[in-house]
Structures are given as C-alpha cells and as structure tokens.
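Every protein chain except one is present and positioned as in the full complex.
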Amino acid sequence: MRGRRGKAVFLWTVVGFCIVTLSLPTLIIIGASFTAGEIIQFPPDGFSLRWYERLWNLDSFQDALWRSLYVSVICTVIAIPVGALAAIGTVRYRLRFRRTLQVYLLLPFTIPLVVSGIGLMLVFGEVRILGQLWPVGVALCVINLPFMIWAVGASVNSLDPELENAAANCGAAPVQVFLTVTLPAVTPGIITGGLLMFVLAFNEFLVSLFLVDSRIVTLPVQIYNNIRSVITPDLAAVSVVYILFAVVAVWLLDRIVGLEIFLRSR
Amino acid sequence: MARAGRQSYPLTWRLLDIAERAARLVWPRRWKRQVGYLMLTPAVLLVGLLAIGLGYMAEYSLHELDLSTYRLVEEYSLVNYQTIVDRPVYLRVFWRTLLAAILVTLFALALAFPYAYLMVRTSSARMRKFLLIALFLPFFIGQVVRAYGWLIVLGSEGLINTALGALGLPRLDLIYNYPSVIFGLTQYMLPFAVLMMVPAVAAIGEEVELASEGLGANWMQTFRHVVLPLARPGFIGAGIVVFTLSLTDFAMPEILGGGTSDFIASSIYDSFFQISNFGLGAAIAMVLVGIGSVLAAAMFILVGTGTLGMTGGGRDTGR
Partner (left out) sequence: MASKRFILPRRTFLQGSAGLAGTAALGTSALGTGMLARPMSALAQDKPEEIIVRVWGGAWGEAMRSGVADPFTEMTGINVRFDYTEDNEIRPRIWAAVDQGRVPPIHVNWDTSTNATISALRGVTVDLSDLPNLEGLLPLARPVGLEGYPLVNTYAYVYVCAYRPEAFPEGPPQSWRIMLEPRFRGRIALYDDGIGFNPIAVIAGGGTIDDIPDNMEAGWEFYRQLRENEPLLGEDPDFTTWFQNGEIDIACTISVNARAARQSGIDVEWTVPEEGCKVDTDGLWVPRGLPENEEYWAKQYVNFALSREAQAAWCSALGLPPVYPGLEPPEDLVGDPAYPTTEEDFARLVSIPSPVLVENQPIWFERFNEIFQG
C-alpha cells in the first residue's frame, strides 16, 4: 500500500491525541481521589483512602447509588422494546410523514435538558406521579431515546430483508419471522443501545433534578447539589466509583458478548 | 416443515401459532401496511411526554410576567419574543452558541473519523478493545467531573502552566474563555461521534480501498475520493447528534467558560430560576427548539439521516 507509513503516522497522531484528551481528566480525577489533603488537586497531597471511607460511611451515598441503579435499569428496560420497535418500524416500513416523524423523534435532543426537566415535572405533577422513582426512569428513557433508536437502527440497516423473505418463503408467519429472524439479527444493536442507555441514565442529573425530591435523590443529583456549595475530593472518589462500575460493566460485556459487538452491526 | 403427527408438534411451534392468531386478532391482515405505524407508536407516545411539556412552554411563552404577583398575566401577547429580539444580549448569546455548535461538530467529526477508521481497520483485537475502552471510560464519569478534571490541567496553577513555569516559559490563559469551552465540548462529544461513525466505516469493505490503491491512488486520495464519501452516513449521523447536543448544552459552558461564555441554555436557566420569568424562559426555549428542529429537518431533507437510522421504506442507501 502506497504511503502506508504516512497514513499510519497521520492516523496514530490523531488517535493518540484523542486518547490523551479522553483519558487525561479520568486519570487526574482518579489520582486526586487518593489525596490526604482537603481539595481536589493533582498530584495529590499525600496518599490516603479517607475520602472513600467518608463516602462509604455516608448513608445517603449508598441509598443514592442503589436508586441510580434502579432508575437506570427501568430506563433500559423501557428503552429496549420501545427503541427496537421504533427502529425496525422506521427502517423497514414505508411511512408517510417520514420527515416529520424524524424531526419529532429527534425532540429529546433539540429540546434543552433544562426545558425537558421542567416540562416533565409539570406533566408528571399533573398526573400525580411525582415523588416516586420509576417516573424518573421513564423520563431518562425519553430524553435518551434517539440513541437507542440509532443503535438498533444501525443493526436493522445491515439486516438483509431477503432473509426475512426467505423465512416467509419457508412458511413462517409474520410473527414467527419477527421473533426468529428479525429480533436475533438486531440483538447486537439492542445490546449496544442498552448499555448506552444504562450509562447515560446512570450519569444524568439535569432532568433528574426536577423529578426527585430529597427522599428519592439519585446519585448524580446528590453530587450536583454537593458541588453547588463546595468542591471536595469526595467528588473525585464518587467518580472513581463510577469508573469502577464502568470497568466492571465493560468487562462483563466483553465476557458475555465480546466488545466487538460495537463494531459489528450484525 | 412437515408435521410429523400431533405428539411431536413442538411446543414452540404451538406457542408461535397462538401468538400468530392473537396478532391477527389484534391487528388484522388488511392493516398489514400500517404495521410500521404500530411499531412506532410506543416511541411516539413516549416522546409525546416531551411534546406535552413543550406545549406548556408554548403556553407560558405567550404571557408576560406581572412583577407584583410574580404570576404570568392572563392576556396573550408576544412581549417575550419581542424582548428576545430587542435585547442584543440574547442575539449575541444565540450566535455564540450556534457558532460553537458548528465548530464543535466540525472538530468532533474531524477527530472521530480517524478514530473510528483505526478502530475498525486495525488487525489486532486487543488494540480494538483498548480503543473502545479508552472511548467508553470517560462516558461513565459525566460532564461535570470531566470539566473539573480539565480545570486541574488547564488552570493558571494547573499542570500545564506548572510545567511551562518550570521550563521558564510564560503562563498561558487556557481556561475560562470561549476556546476552552469549545475544546471541552469537543472532547465530551467525541465518544458520541465515534459511535455514530463506526457502523458507516465498518460497512466499507477493505477491498474497496485496496482496489483504489490498486488503481494507483495513494492513501490520501483514497480517503478523499473513496472512503470519505462512502462514510457519509456516519458523518451525517454523528454531525446531527453532536450539533443538537452542543446547541443545547448547559454544564460545560458554565464550568469551563468562567461565567462569561454562557450558552443559550444558560439564558433559559437564568430566566426560569434567577429572575423567575417563566414566560421569557419558555420563549427562548421555543426559539431554540425551533432553530434546532429546522436545521435538523434541513439536514434530513438535503442529505438524509445517515447512521441516525430513521430512513424508513427499506434499505438505507446512505441517502
């Protein structure tokens, strides 16, 4: 291949820059969380686990963590059927008002999160479901739905419709085709989308801020409220906890399906 | 599928037959063409929650605030929209936000494409995993914390300036300004952009590139004339996502901008929370949603949805 070296140099420079900028804040925050001092600084002032200890002993931290997990699970569980059906529907079928639908389904991105939060607070308030945790999961699903639709849509796109025709030819009725051919084929997309939804829900605070109260506060909201007064290294410690979750989730995913799933669509 | 007698009719087939009949009851065969709409209904209803919220906003935006009772007056008026037009600050902030969204989109796309390409083309599975992990890990720690990480690096007594000081070089103002917001947003959007690009790049077979090389092109020409055009759906999908998310972003500009580079989402926040003028805040929000939707619609009409996947009507041909 001509210019192979030039190409490699170009690619690796750009990618190297990306990796550095992506990882630098992460590494710094990890380092800063072990500080024995009072503030977030890097290199850390001494080495100590006191901030982790403080975090663990904080009752509200453990509760908030479980609530965040619960909310993220609800979000993912709703997102999977809704998003998968929507993706299959938009890609496979002829629809009128296609453009309107596309812009409509992009609303979660075009509406700023602050506005979504207030709007959902008013809607949920009207229906008297504020003050419970599962509506928060629904809300988080709504605001990140385009990601799920995209993820499954990518899978659907690469599914050859001829396969479904072939199954029908062999005598399978539509529901059977759907269950035995379509769904398994979009599974990679569903897994990708599901993980994405989970992560995004686990980290979301702007919309959650309006939908939780102090009895059902989720972890990101708690962190956000804490840093409105003073920023201490337990913020870094919490972030490291998040990173640990990430590592575990990624490792699990690799074990179960293989990380390559993000790169395939089929 | 020959039926080999009642006893050996598999349970799964029986269940499927029942499911089939149930589906026919609920959705008769003559509505077969409308199945697409059926599949979209849950998503439409869910996003409908936001649409209702937007309805509230539209209603609020048409009322002025009465400062003696802090309630919106009964009469309908366009005062709030007039305020947006009259006060130069809102137009300035709108323009600043729009410009930033465009810049962030361009930078993110420029960085995401090589990353996606490398991730797809590299032959080592370990390298692929490494790249994926490097991409995903920052995802998990959220905007606010990453912004604080950057404060430590770029601050006036941060890592970079300390290093420069040690070398005897003058300190740089790397933070609390507009460029630092652009930088912060770009690196935050990078994982989104790469994820959107990957399906498109993965769909380009390596043979195509080899063929181009075989015909005499060097790698730059191959990129320009073969790979980039074929990856267009990826660019479009990534571009739309990054653009709309940057346009409405709130946290990054507040933290990295030092308070003087606020985006329009901050103006909305301030209207709702600082001055409790729901009408004005709602009006700004409606304008923002309008601009975002119009630009997205324009993109969709001109170049399609790319890997955002909402093509409808069969195979995506990269329209």
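The letters A and B name the chains in turn, as written, and every chain counts its residues from 1.
By definition in this document, a residue touches a chain if its C-beta (ideal position, glycine included) is under 8 Å from a C-beta of that chain, and two chains touch if they have at least 3 such contacts.
Computed from a predicted model, the values in this text were never measured in an experiment.
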item	value
Identified contact with the non-displayed chain, of B:L67, B:A125, B:L169 or B:V208	B:L67
Residues belonging to chain A that touch the chain removed from view	38-39, 41, 66-67, 70, 118, 121-123, 125-134, 209-210, 213-216, 222, 225-231
Footprint left on chain B by the chain that the document does not show	45, 48-49, 52, 55-56, 59-60, 63, 67-74, 87-89, 92-93, 151, 155-158, 173, 176, 258-260, 262, 270, 272-278
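One rule holds in what follows: only the chains that are shown with their structure count from here on.
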item	value
Touching residues (chain side chain B, partner chain A) in the complex	1, 16, 19-20, 23, 32-33, 35-40, 42-44, 46-47, 49-54, 56-57, 111, 114-115, 117-120, 125, 128-129, 131-142, 144-150, 152-153, 159, 187, 190-191, 195-196, 198-199, 202-203, 210, 213, 217-220, 237, 240-241, 244-245, 247-248, 250-251, 264-265, 268-269, 272, 282, 285, 288-289, 292-293, 296-297, 300-301, 305, 307-316
Parts of chain A lying in touch with chain B, wherever the complex brings them together	1-4, 6-7, 10-12, 14-15, 17-19, 21-26, 28-29, 32, 40-42, 78, 81-83, 85-95, 98-99, 101-116, 118-120, 122-123, 138-139, 141-143, 145-146, 149-150, 152-154, 156-158, 161, 170-171, 173-176, 179, 196, 199, 202-203, 205-206, 220, 223-224, 227, 231, 235-236, 239, 242-243, 245-247, 249-250, 254, 259-260, 262-265
